[in-house]
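Okay, so here's the structure we're looking at.
For this depiction, one protein chain was excluded, whereas all remaining protein chains were kept in their positions.
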Amino acid sequence: MTRRWADRLLRAKVRPFTILGGAVLVLALMDRGTGYFFSVGTAFSMLQLFATFGLVALGLGLSMLVGEFDLSVAGIMSLGGCVAVLTGAHHPSLGLACGLAAGLASGFVQGLIMTWLRLSSVAVTLGGLLTLQGLTYVLTDNRTISYPSMEVALGLNAPILGLLSLRSAVAIAVFVVTAAAMAWTHIGRDVVACGSDRRAAMTAGVNTDRVVIGVFTVSGLMSALGGVLLDYSLGAASPVALADVLAPAVAAAIIGGISVVGGRGHPLGIAAGVLTLAILRSGLSAIGVSPHVHDIVTGAILLAVAVLDAPDLARRIIAFRLSGGWRHS
Amino acid sequence: MRSIKPDRIRSRVGKGAGVCVFAHPAILSSGMLLGGSIRRRLALGVRLVCLAGLAAWALLTPGFMTPLSIFSLLTTVSLIGCVAVGMTFITLTGNIMSLALGATLSAAAMVFLASLSLGTGTAFLLALLFGTVITGLQGAIVGWFRANPLLVSIAALGLIIGAAEVLTGGTRVYPATRGFAAFKGRIAGIPVEVLVFFATVILGQLIVSWTRIGRAMQMTGSNPRAAEVAGIKVPHIVTVAYLLAGAFACVSGVLLAARYGSGDMELGSGYDYGAIAAVLVGGTAIQGGAGSVLRTLVGATVIAAVQVCLLLRGFSDQLQYFITGLIVLGVVMLHTLGERA
Partner (left out) sequence: MTERDSSILSVAGATKRFGSVEVLKNVSLAIRRGEIHAICGENGAGKSTLVKILAGIYSADGGTVVVDGEVREIRNPQQAQALGIALVAQELSLAPALSVFDNIWLGNRTVPLFHRRDDLRERARRALGQVGLGDLPLDTQVVRLGIGQRQLVEIARMLTREAQVLILDEPTATLSDAEIERIFAALRALKKEGKAIVYITHRLGEVFEICDCVTVLRNGELVGTRRTAEVDRIGLMEMMLGRTLGEMYPERGVHRGEPLMRVRGLQVPGAVGQFDLIAESGSIICLAGQIGSGATEVLRALAGLLANATGAVEVAGRRVTLRSVPRSRAARMQFISEDRAGEGIFLDLRVDENLVATRLAEHTRLGLVQRRRLRETARRLAAAVGIDTARMRSRARELSGGNQQKLAFGRSIGRAAPGIMLMNEPTRGVDVGARAEIYRIMREFCAHGHALVMASSDLEEVLGMADVIVTMYRGRQVGRYVRGHAGMRQVLADITHPAA
């Protein structure tokens, strides 16, 4: 019995969905048929959460898939939202376009610097994070800027079929398009190859620079889109706190099967990871815990997956067992 | 607004990646044709020129040479500097940075203030112990399992912030006694913060350059696999680096708590970014290896000087993040000129 379960979990492609299934099961059990937890309303708020940090998780996850790490996603999300709110007061689509352009440009430029100068992505995106977050502070003067158009906010959040909203529908659509592009075109293969073994990919003829720049541009675009949708729907723009965005995004990506060393995972897995975390949050909210417990739980989950994803975990366990376990040291 | 490094093209608003003239491929490739040591000397020369430019800009700032702003500069350097010295250990061992040091020092500050009733010395030690243990645990996870240090620090950040908010209910912590005054004020005309900072610099540099552990840290950062083959106990070294980082960062927390007389989680926000910027500007590479605490001293001075001058010139402190980010980008790009092929 254990062997069968182990085999099932070992299949990396399936694992995120197993975890998601487990989370749904837990929720259903907690519910016990009362409809308190397991209802259309909960599903709706879950999908809203999905839209909030799902796109950022996707962008970050793609950068991890290609073997890099985009620290700046939180900054791009802030910047995109703020730019949109500032420029889109009278024309929402103009604001959207500007926000997306800001995100695209940020990702593209960082990708360019990284590949041109052969720099580590962490270093460049650290600088990018500070600069873009800082830019957001400058543009908003560290205040919350309100967005005058309430129709947009309402329109984005209005329930469709009780389950979706325009915001979550857009997020889901982006995931579907990304997953299709990765599966049906050779882009997916190139991205995984670059993350799996960059040198091998280059020797085989893949233009690794172009792939990396492309991934970071897309990551920037997605983070900005997430920020624009969020700020429009809140009716206000304010700089996003790092911990609020980065921790759940990374945790979702790793639960979704992306490894921080690169070359493993796919977008639908990330979606499963995001949904799992969203379920967790909804569940916790429904119980009525304070929002700060969310931080603790997300932090604990991230710590756990960071350890599980760690390269030397297996080695330490084996060495531990071989030296007699707890009896010797 | 005048840019800090006079020989760099200023970026337009909206783009964080200030384009550095020196990054132009023609110049880069001509630099690459030269020998390694010549390239490094070239990079050193460029760095000196930038420093000179910064010094000139600072000196020309009205009000810079007044005692008030000099003391302000020294205090800022000291506060960022203590955290930066701690961060140096983490970066040296090749673990990039910790995003949790700012929150850790805020929490330590709160611990300090809350336990003042036990005596100033005890409170100080408790605060240090707190920071050391919390950061050391992260180090153990990173060291033994080789977990990604950024992820671990992001997780720790969330855990610390969440736990602090739950425990304190979001209220500020006020000191029980006036005992913290020992960490405020001046001794023989020099602010206490500065004295404490110089003590940490001396201690830190001693550890890095003169002890076996410090050498082992440099080797671990330069090439962890080679370090293991050479017999270095990498997990132990990494844990020690994190322990030191926690200790030094919390010194800053105590100083801040004494300065403001009260503490909450906002106290240390942004200090981890200032600290890593100081480390990078000083010249330690982000991937670890060769580096020193003295370089971090230089870096902290640069960052603090920029902050003070911006304030004096009338710019809001909103700009600080932005400028720090540009500086980090610029320094990181400049590093390529000196090292890589």
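So that you can tell them apart, the chains are marked A and B in the order they are listed, and the count of residues begins at 1 in each.
What we mean here is this: a residue touches a chain if its C-beta (ideal position, glycine included) is under 8 Å from a C-beta of that chain, and two chains touch if they have at least 3 such contacts.
What you see is a predicted model, and the numbers here were worked out from it, not measured in a lab.
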{"item": "Chain not shown: contacting residue from A:L47, A:V83 or A:A201", "value": "A:A201"}
{"item": "Sole residue of B:M65, B:A199 or B:A226 that reaches the chain not shown, by the stated touch rule", "value": "B:A226"}
{"item": "Full-complex contact with the absent chain, from B:C50, B:M97, B:A216 or B:V238", "value": "B:A216"}
{"item": "In chain A, positions touching the absent partner", "value": "183-187, 189-190, 192-193, 195-197, 199-207, 263-264, 315-316, 318-319, 322-323"}
{"item": "Absent chain, residues of chain B that touch it", "value": "35-37, 206, 210-213, 215-216, 218-219, 222-223, 225-231, 233, 285, 289-290, 341"}
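Heads up, the rule we're going with is that only the chains that are shown with their structure count from here on.
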{"item": "Chain centre separation (chain A, chain B; CA means) in Å", "value": "28"}
{"item": "List of chain A residues in touch with chain B within their complex", "value": "69, 71-72, 75, 83, 102, 105-106, 109-110, 112-113, 116-120, 122-124, 126-135, 137-138, 141-142, 242-243, 246-247, 250, 254, 260, 290, 292-300, 302-303, 306-307, 309-313, 316"}
{"item": "Chain B residues within the chain A interface of the complex", "value": "13-17, 23, 25, 28, 96-97, 99, 141, 144-148, 150-152, 154-163, 165-166, 273, 276-277, 280, 286-287, 316, 318-326, 328-330, 332-333, 336, 340"}
